[in-house]
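As you look at this complex, bear in mind that one protein chain is not there, while each of the others sits in place.
Just so it is clear, A, B and C label the chains in written order, and each chain counts residues from 1 on its own.
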Amino acid sequence: MTLSFAIIAALIIAAATAAMTLRNLVHSALAVAIAFAGLASAYLQLGAQFVGLTQILVYVGAVAILIVFAVLLTRGGEAPEKSVFSASWFWGAAIATSVFALLACAINHSFASKRALPPQPSATVEQIGQDLMTKFVLPLEVIGLLLTAALIGAVIIAMRDESPKSKIEDGGSKMDKTSGPSSILHPPSSSGGHQ
Amino acid sequence: MLGAGIIKGMAETARNFLGSYVSAERLTTVQYPEERSPQIENARQFPFLVFDGDDPMKGLRCVACQICEKECPPKCIYIVKSKDKRVDYKGQAQFYPATFDIDLSVCMSCQICVEVCPFESIKMDTAYELSTADRFGGLLVNKHQLAKSNEHYRKFHPTDAAASDGALAVEVAKAQAKAKADVEAKAKAAADAKAKTAAAQSTPAPATA
Amino acid sequence: MTPLAGYLLLSAFLFAIGLAGALTRRNAIIVLIGIELMLNAANLNFIAFWRYGANPEALTGIMFVIFAIAVAAAEAAVGLALIIAIYRHYKTTNVDEMNSLKG
Partner (left out) sequence: MPDLDQIFVNLKHWLLGQLEGILSASWLELVSILLSLVPILIVFPTLFAIMTIMERKGLGRIQNRYGPNRVGPFGFLQPAADGIKALIKEDLVPRAADKVVHLLAPVILVVTAFTVYAVLPIGRNMVVLDLDAGLLFFFAVGAASDLAVFMAGWAIRNKYALLGAMRAVAQMVSYEIPLILSSVAVVMITGTLSLPEIVMAQSTHFGFLPDWFVFTPWGFAGFLLFMIAANAEANRSPFDLPEGESEIIAGYFIEYSGFKFALFFLAEYLSLFAICGLGITLFLGGWNAPFAGLEFIPSWAWFFLKLITLMCLFIWTRGTLPRLRQDQLMNLAWKFMIPMVLINLVAAALWHFTGPGFMRWLTSGALLIVAHLFLGNPQFERKDIGKRTYRFAE
C-alpha cells in the first residue's frame, strides 16, 4: 500500500462522494472533474501514460465542461431545491452498499488479486499506434462512425426548433408549448390539433 | 481572397510602427510637464481684475457697479461696495469694491462679465494650473488674488489688450475734452458774471426810480 | 507495493458511489454524472488488470479503455442533449416528475 496510491485513492473517493452529495450542481460538476483528474493520476501511476493523458484531455477538458454547460442551460446553477435526494433514496443506498459488499468479498477471497506488482511493461505510444492501426483497426473505424452519429444526434436533440415555418406560426401566437424538438417529430399542422 | 484585407491592414500598421521611429512629426504627443503646447490667442480660463499703475489696490479699474455680478449666469461673483469714493482715471469720484470674490469652482468661463463690464476692468486669464487640495476655500479667490497688471493682460491677450487700451484712451480724451470744456464754460460764466456786475454798477439809478 | 486488490477495491468503491448517486439523487444531471463515475470505475479495473495481468505486451486493456473513453464521451454528449431537450419541454430536470410518456 504505497503512499502515493493511498493519496490518489483518497482523492478519488473524496471527490466522487462530494460529487454525489453536494447540493449545488456546479460544485458537484467541479468535484467530478477532480475525480476524473484523480483517476487520470491513477492511470499514470499504473504506467498507462497514454490513457492517463487521454483521460485528462477527454474528461477534464471536455466532458466536465459539457456537464457544466448542461447544468447552466437547465437553470441548475442557482438555488438547489429543498431536498436533494429522491423519495426512495434509502433503497438506492441499500442497493449500492450491497453491490459494494458483494464486490469486496469477491475481491478478498480471490487469490489472483494478491498478485504483487510485476515489472513495468513498456506501453509506448508507438506500440499503441501500431496496435490501433493493425489489430484494432475495425473498432477504430466504428468509433469514428459512432462519434459522428452521436455528435449529430446530440445536436438534433438539443437543437432549438429553427424551422422558418414554425417561426412564422410562433410569431403571432404566444410561444406555444409544443414548439421545440417535439414539434419536429410530428409536423406543426397536427400540433395545432391537440393544443 | 480571404485574408487579403488582413495583410493590407497589417502593412498599414507596420508602416505606422516603422514610420514613428523614422519621421519625428508622426509622433505628435507633447510630454506635458516638460514641454507645453503653445496657448492659442484667445484661450480663456477664469476672470481677473485689471489694475493700472503699480499699486494693485489703488489702480483697480473696477468701480463696483455690480453689473457683472448680476449678469453672471452661474452667479459666482460676489461684490461689496466700499463706503467712500476715490478718483478714477477720468477724474470722477467713483466707488471701489471692498470685497470682490469669484468662486472658480462655479465659474464656467463664459466671458459674459468681460462683455458687460463698461469699465474694461475684468478680463479672462489663461492660467490653468489652479488645482488645490482644499476644495472649498482654495477655489474662492478674493480681490487681492484676482488683481493683475495691465501689462500682464497685454502679454497674453495682445489684440484684446490693445483694443481695450484704445477704448480707454478715447474715454480719457473725451473726459479731458469735457473737463476742458467745463473749465472754459466756467471761465466764460465767470467772465459774464463779472461783466454783468460791472454793467449793474454803471446804471444803478434807473432801476430804483 | 500495492497489490492488485487495492485497485480493485478502489474501483468497486467508486462504482458503488456512482451507483448510489444514480439511484438516490433527484436531478437528472447528477444521475448522468453517477453513470460516468461507474464507467470510469470499470476503466480503472481494465487498466489495473492490464498492469498486473499475465502479458502486458498485448495492450488489450489499454485499447479497451481508449474505446470505452470514446464511447463514454459520446454517451455523455447524447445524455446531456436529452436532458436539455427534456428540460425545455418539462421545464424541470427532476427525475421523479418525468413520469408521463405522452411527450
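List of remarks:
We adopt the following convention: a residue touches a chain if its C-beta (ideal position, glycine included) is under 8 Å from a C-beta of that chain, and two chains touch if they have at least 3 such contacts.
In this text, all values refer to a predicted model and were calculated from it rather than measured experimentally.
The absent chain, not drawn in this view, touches the displayed chains A, B throughout the complex. Touch with the chain that is not drawn comes from one residue among A:16, A:35, A:68 or A:96, which is A:68.
Residue A:124 is the one among A:88, A:108, A:124 or A:148 that touches the chain missing from this view. If you put the hidden chain back, the residue from A:13, A:26, A:95 or A:159 that touches it is A:26. Think of the hidden chain as still there; on subunit B it touches residues 1-3, 6, 9-10, 12-14, 16-17, 20-21, 26-29. What subunit A contributes to its contact with the hidden chain is residues 26-27, 30, 33, 37, 49-50, 53-54, 56-57, 60-62, 64-65, 68-69, 72, 77, 124-126, 160, 167, 175.
Basically, only the chains that are shown with their structure count from here on.
The centroid of the Cα atoms in subunit B and the matching centroid in subunit C are 87 Å apart.
Centre-to-centre, using mean CA coordinates, subunit A is 82 Å away from subunit B.
Put simply, the C-alpha centre of subunit A and that of subunit C have 6 angstrom between them. Contact residues on subunit C toward subunit A in their complex (touch as defined above): 1-10, 12-27, 29-30, 32-34, 36-37, 40, 43-44, 47-48, 50-52, 56-57, 59, 61-63, 65-67, 69-78, 80-85, 87-89, 93-96, 103.
Contact residues of subunit A toward subunit C in the complex are 1-2, 5, 9, 12-13, 16-17, 19-20, 25, 28-29, 32, 35-36, 39, 42-43, 46-48, 50-51, 54-55, 58-59, 62-63, 66-67, 69-71, 73-76, 81, 83-89, 91-93, 95-97, 99-100, 103-104, 107-108, 112-118, 121, 123, 127-128, 131-132, 135-136, 139, 143, 146-147, 150-151, 153-155, 157-158, 160, 180-182, 185.
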